[in-house]
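Okay, so here's the structure we're looking at.
Apart from one protein chain that is not included, each protein chain of the complex appears where it belongs.
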Amino acid sequence: MSQRLQQGFSQFRKNPAFAGFVLFAFTILLNAVIQGPGSFFGVRRLNTLIYTSLPFLLVVMAQSVLLLSGTMDISVGVQVALVNVVTIMTMQEWGLSFILACGLGIGAAIIASLVCWLLVSVLRLPALLASFALTYAIRGVNVLIMSVAQGKVPREFYRPYQSAIFDMVPASILALVLALLVWAYVRRTRFGTNIYAVGANPRNAFAAGINPAKVQLQAFMLKGLFVGMAGICLTLVTASGNPTQAEDYGIRSLAACIIGGLSFGGWGSMACGVFGGSFLILTQNAVEFSFRRLGVLIPGFTASTYWQNFVSDIIIFLGLLMTMVTAKGQREALRINLQNSVMFKRRAAHGK
Amino acid sequence: MGNNIMRRWPALMPVAISVLLYAFTVIVQPSALNWTAVTSIVMLTLLLSFASAGQTLVLIGGGMDFTVGAVMSASAILTAAIMNSQDGRFLPAFGAVMVMSVAIGLLNGVCTVKIGLPPLIVTMAISNVVSRLQYILTQGSPLGYASPAFIRTVTSQLFGVVPSLTLYALVLFPLMFYILNRSRLGHQVYLVGNNPVAARLNGIGVNKVVILTYVISAVFSGFTGMLGAAYMQSAKCQMFDEYAYNSLIAVIVGGTALTGGVGTYTGTIAGALLMVVLNNTLTTPALQLTPPMRNILLGLVMVLLLILYNRGKAVRQ
Partner (left out) sequence: MLEMRAIDKRFDAVVALKGARLNSSPGEIRALLGSNGSGKSTMIKVLAGLVAPNGGLILLDGKRAAIHSGVDSRKLGIATAFQDLSLIPTMSVTENILLGNEPLRAGGFVDKKKARQTIRELLDRFHIDCDPEAYVQTLTPSTQTMLEVAKAVSLNPRMLLLDEVTAALHYDEIQVLFQILRELKAQGLAIVYVTHRMKEVFEICDTATIMRSGETVIDAPVPELTLDDIVYYMTGQRPEVAASASEMDVAQEGETVVDVRDLEVYPKVWGISLKAYKGEIVGIGGLQGQGQPEFIRALLGAEKVATGSIDFCGRKLSLKSPADAVRMEIGFVSGERGREAMFPLRTVQENITAGKVAKGNVGEYMTPKSLRAFANQAVDKYNIKIGELRDPASSLSGGNQQKLVIARWIAMNPVLLLLDDPTRGVDVHSRREIHKILRQCTDEGMTVIISSSDNEELLDISDRIYVFYEGSVSDVLSGEGKTADRLVAAMMGMGAANQKGGDQ
């Protein structure tokens, strides 16, 4: 039994998500220690944490899909805002029901994703720069649709989202489960393996009879769906519209994926993205809480949010270093392993 | 043939587009043609080209530097804080800025080369940390002003017409020209960017060259930040953050390949001019563009420029 456990662990150490998981576990532990397990794992606080950070986590999942297929989109942040303004304004101006408006919002995210696909996969522009240019355009569109923050969401929609089912399970987690299920399904279809092939090596994928542009189109559509869900969740968190929110999600989601162990093109898994994103959220949470706690413990201690931000960014940077050092170690171990097996084969051949 | 001209004179196209754009601006609004407007375009172009000098070097070497904006802002803050409106404190400010820039440049380079982090991500993360430091240092509000004498060296008009910032260009442009086109380093950077494997087998210390490009980039950004502090007179946190992207775009528009190995500094200067003129045109009152429309147009124009310059290769040959 313990041997199997050991074997399982050594397998897991070779997994790309290993570093991300360690970071994730570390921040969970950190939060539990700082806040006290009863308090951190308490339903009320956990619920708030989950429903407020869900939009970002969904965006990270969207970005992960793109990274796996060998591309990226840093305009996902403004796309989340686009979903938000489309949903609120169609409801407010056209009198649509909330559900219908949400559908339009998700549709808007998918259209934006298609435009990005056109630039990146069809016109073959560098993904970073093309999606940066797109950030400007979509930001403009957002403000055209909604000039200043306004609007509201009917209470019967945002209350359930922010509540906990039977005071046990945060309702918002259903959205995350839904997204993960969608991915789990997709991963088991042909598209699920093709996306890795295209991300790792478009030429070889092409040689194997796969159309890279088509696979990336599917990846962008899926990403549009996830971003749409993120936008709806954000709308339910704030219960209003704001054309300039969530802009930094683009870059931060990219950082989350890399910290979690995804690399540009075909290496890693959705777990990497989820761990990386959670690490970012939990780090911020822990730092915020400990500063508040310090203020209580030490009379006269006042640290501005500036210090908080600084400390979280330093931790994030260190996390980035750790992931990369781990990945390097994994590669090195692999090299030595291969070397040994080649030597072994040779010896065996000569022994004959 | 046309391709050949563009390869040899990458600055030609952005300059031509800039002239056309400016002519268009003048046609829709004749009052746009005045000396103050031209001076302002010149000064902003110079600032952006100084900031993009190091970025040019880094991109040619196959990397990318997103700390340009953060280093500029941090340097502006340091400058304003150390000078504190008093003359004769240029050297201490300069020293502090250089120490900071070299440290950040080294960090960028070492993390990219030794740890193998993608340059985009690592420079972005470092740039975040630098921005946070600015807030800690200033507690969010401006500290002091650049010294009056220093401000004069940047903003006064020589002979009543030429902005004095051009004097700095007389030093910085030749310096950059030397680094890129005359020094051994410059030659090595081009080779490393074009084919790092061949460069290594050819006996070039690829890691050293790449680290140096990041250090030089940070030094240029740092010094431009000082000039920026003088130009704006005081310094706020994240004041120059947009220079990170703007420098990247200026360099790309100026004909430098994102994949490395190709590019010129004259092209970058022309690219900077185009970015500034474009911004100027979009804000021309006569066009009556609302800010969102401006953003949309800016995005579209950038996409068009990318299509002109930076298309990748097809999978099938």
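Order of writing sets the chain letters: A and B. Residues in each chain are counted from 1.
Here is the rule we go by: a contact is a pair of C-beta atoms (placed from the backbone, for glycine too) under 8 Å apart; a residue touches a chain by one contact, two chains touch by 3 or more.
This structure is a prediction, so every number in the text was calculated from the model and none was measured.
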Residue among B:13, B:76, B:151 or B:204 that touches the chain left out of view: B:204
Touch criterion as defined above, residue of A:43, A:122, A:165 or A:208 at the omitted chain: A:208
Touching the absent chain when the full complex is considered, from B:212, B:244 or B:282: B:212
Hidden partner interface residues of chain B, rising order: 7-8, 178, 182-185, 187-188, 190-191, 194-195, 197-205, 208-209, 212, 257, 261-262, 316-317
Chain not shown, touching residues in chain A: 188-190, 192-194, 196-197, 200-201, 203-211, 266-267, 334, 337-339, 341-343, 345-346, 349
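By our rule, only the chains that are shown with their structure count from here on.
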Chain centre separation in whole Å, for chain B relative to chain A (CA means): 31
Contact set on chain A toward chain B in their complex: 119, 123-126, 128-130, 132-144, 202-203, 206, 212, 251, 254-255, 258, 263-264, 304, 306-307, 309-310, 313-314, 316-317, 320-321, 324-325, 327-328
Touching residues on chain B, where the partner in the complex is chain A: 111, 115-118, 120-122, 124-126, 128-129, 132-133, 135-136, 139-140, 245, 248-249, 252, 258, 290-300, 302-303, 306-307, 310-316
